[in-house]
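Take this structure first; my questions come after.
Only one protein chain is missing; all other protein chains are in place.
By letter and in written order, the chains are A and B; residue numbering begins at 1 in each of them.
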Amino acid sequence: MGAKGFFTDTSVCIGCKACEVACKQWNQLPDDGSFFTGMSYDNTGDLGASTWRHVEFIERPAPPTGGPGDGFSWLMMSDVCKHCRSAACLEACPTGAIVRTEFDSVFVQPDVCNGCGYCVAACPFGVIDRREDDGRAWKCTLCYDRLKDDMEPACAKACPTDSIQFGDIDELRARAEARLAHLHDRGVTEASLYGADAASQPGTDGLNAFFLLLDEPEVYNLPPDPVTPTKRAGEGWGAAAFAAVGMLAAAAAAVLGGRRS
Amino acid sequence: MTDRRNVDPTLGILEGEGAAQRAAEADERVPFTVWAETPGRGPAAGATYYDRPAIKEPVWIWSVPAYFYAGGMAGAAATLGMVAQGDQELRGLVRRSRWLATIGLAASGAFLVHDLGRPERFLNMLRVFRPTSPMSMGSWALAAAGPLAGASAVFSGGPLRAAGDMAGVGAGLIGPALSSYTGVLLSNTSVPVWAAARRSLPVLFASSSAASAASLLELVQLSRREERVVRRFGILGKVAELTGMVAVERETGRTERVGRPLREGLGGSLWRAAKVLTAASLLLSAKPGRSRGRRTASGLLGTAGAISLRLALFHAGKASARDPRATFEQQRGGERATKPS
Partner (left out) sequence: MIEGSNMAECHPVGFQWVMEAKHRGATVIHVDPRFTRTSAMADLHVPIRAGSDIAFLGGIVNHIIQNERYFREYVVAYTNAPFIVSDDFRDTEDLDGLFSGWDSEEGRYDPTSWQYKDVEVAPAAGQREMGPEAHPNRGYRLTPSTGQAQVRQGAASADLRAEHVDETLRHPRCVFQILKRHYARYTPEMVEEVCGISRQQFLGVAEALCENSGRDRTSAFVYSVGWTQHTVGVQYIRTASIIQLLLGNMGRPGGGILALRGHASIQGSTDIPTLYDLLPGYLPMPKARLDRSFDEYVHNNISTTGWWSQLPKYVVSLLRAWFGAKATAENDWCFDHLPRLSGDHSHMTTVADMADGKLVGAFVMGENPTVGSMHGALHRKGFRVLEWLVVRDFHLIETAEFWRNAPEIDRGEVRPEDIETEVFFFPAAAHTEKDGTFTNTQRLLQWHHAAVDPPGDARSELWFMYHLGKRLKERYRSSRKRRDRPIKDLTWDYPTRGPHEEPDAEAVLREINGYVVDTGEPVPGFTALRDDGSTAAGCWIYAGSFKDGVNQTARRRPGVDQNWVAPEWGWAWPANRRILYNRASADPDGRPWSERKRYVWWDETLGRWTGFDDPDTIRERPPSYHPDDDAEGTDTISGIDPFILQADGKGWLYAPTGLLDGPMPTHYEPRESPIDNPLYGQQCNPARMEWKRRDNPYHRSSDDPRFPYVVTTYRLTEHHTAGGMSRWVSWLTELQPELFCEVSPALAAERGLRNGGWATITTARGEIECRVLVTERIPPLRLKGRTIHQIGLPYHWGRSGPSRGDAANELISFVADPNVSIQESKALTANIEAGRRSRGRRVVSGGRE
């Protein structure tokens, strides 16, 4: 079973939020309460335990390059779990609740999770979250149940403009490259791919859900250069070892020094 | 429309992947303050997404720093107990250290379970052995050290004393790991201030653990010689702790924004408090001559210092996670994964 994932092309996203609703409906997720945020048309705010797709709205007083300058652009982007090639949440999970599926997606088993919350602090994208009134951590499942039945994920199915494209990662990557080239030809020079492969995002070994962006990652609340913490754990463990030895030494010194006096 | 799922259970089947998710009737918590700037204008424009956090704030509560403190202290106590085993004159210290380790580990485990969203499933911690997860490693360490420490304490004397000593060695060897892994646990996250301090945190936690153990031992009755051992152990621990704090400040200081929560806000105050308390405790215990009162004072100060230190790091981490600029500047600045092009 080859790696499956998403190519989310923000340049054709019309911000209809069909993906957000389709996700909630298919997965039968509760609403997050209705709050007016004042953040353009985004009243969701961020991904969370019961929001596995989140559409962002960025009002930018600058025209898209290539487009005829009328001084303004409205960027929209549907965010989702990145199903990282090297997944911080999975590597942090002490219970083994988070597993990598045959589709190379990252899946949380609700019947195993004990709500320790470690994955929440580990995820470099602020995706997975613990629902307090439930006690467990939740996130996008890449519609594991649908994939099992050879159906594409609900969000991709609902997306009218194919901003969300689902498929085999390699094929998606090729499509993304082509789309990027097309946009660059049209003069949209700021278009870029985010997390398309390990080369461009070594910190995560690349994302199985990657994006085409029209501005810097920060504008979309994406970390510019994310790293899966375990990639640096060596340094931590090294320090710990050093500290351990130090402690033994200190104890020895304390005891022996005591004898000499 | 029930359970906020827009599904009437009498008509629809609830078997979606999120259907098992418990949701309280109404969500009274307002997740954010209304954005008062004109979108696209103001300092946030182009720099952040309405200043929304880039990562999730750790969901942990007070019991997590408590679990760090108790576990670390216990580890240090077990270590000291083990080293002291060799010396007949130190049996009293050994016994007390072992009990301290036992109580500490029990408390630590209890605190950890208390923080779980599903405490009844705490045993799942031992479902897998996952080296990439410091929490998994820590759980195993706790699980292993706990019984050993207990046995060593119970059999400190009497016929099974030999077995007690063996258990003491076991616990004592795990001890250093117990008192330092929590530093790895914190730094092995995406929380900027914690991740930045990944080299210094384990050292800081170990030293502070030593200081914590010593401080508590300073509060109990000991022979003169034992007192001196504890005092030396404590002084070494506190000196290392203070040095470790400076190291952490330097490591996190590489990106101004990342180090900020250790200087400002609740985290900053607690951090400063920890410094002062530890320093004071150090001075008292370092002062030559012997005084019951001074020992107690130093012990109390040292304990307070060690606890504020963990609370400081805990709150600094939360603040750091809430600050998207910390995340962005850390990755744009010093801590790049990609080679700066």
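We adopt the following convention: a residue touches a chain if its C-beta (ideal position, glycine included) is under 8 Å from a C-beta of that chain, and two chains touch if they have at least 3 such contacts.
Here the structure is a predicted model, which is why all the values come from computation and not from measurement.
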| item | value |
| --- | --- |
| Displayed chains contacting the withheld chain | A, B |
| Hidden-chain contact residue, picked from the options A:Gly33, A:Pro110, A:Gly238 or A:Gly257 | A:Gly33 |
| Full-complex contact with the absent chain, from B:Gly16, B:Pro39 or B:Pro324 | B:Pro39 |
| Sole residue of B:Arg4, B:Arg199, B:Arg232 or B:Arg257 that reaches the chain not shown, by the stated touch rule | B:Arg4 |
| Where the unshown chain meets chain B, residue by residue | 1, 4, 6, 8, 11, 30, 34-41 |
| Interface residues of chain A (partner: the chain not displayed) | 12, 14-18, 20-21, 24-25, 31-38, 40-41, 43-44, 59, 61, 67-68, 70, 72-76, 160-162, 182 |
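Heads up, the rule we're going with is that only the chains that are shown with their structure count from here on.
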| item | value |
| --- | --- |
| Centre-of-Cα separation between chain B and chain A, whole angstrom | 27 |
| For the chain B and chain A complex, residues of the former touching the latter | 3-7, 14-24, 26-32, 34-36, 39-41, 45-50, 52-56, 58-60, 76, 79-80, 82-84, 86-87, 90, 112, 115-119, 121-122, 124-125, 127-128, 130, 132-136, 139, 175-177, 179-181, 183-185, 187-191, 194-195, 198-203, 205-207, 209-210, 225-226, 228-230, 232-233, 236-237, 240, 317, 321, 324, 327-328, 331-332, 335-338 |
| Residues on chain A engaged by chain B in the complex (per definition of touch) | 24-33, 35-40, 42, 45-46, 49-50, 52, 56-61, 88, 91-97, 110, 112-118, 120-138, 141, 143-145, 200-203, 215-216, 218-227, 229-233, 235-240, 242-248, 250-255, 257-259, 261 |
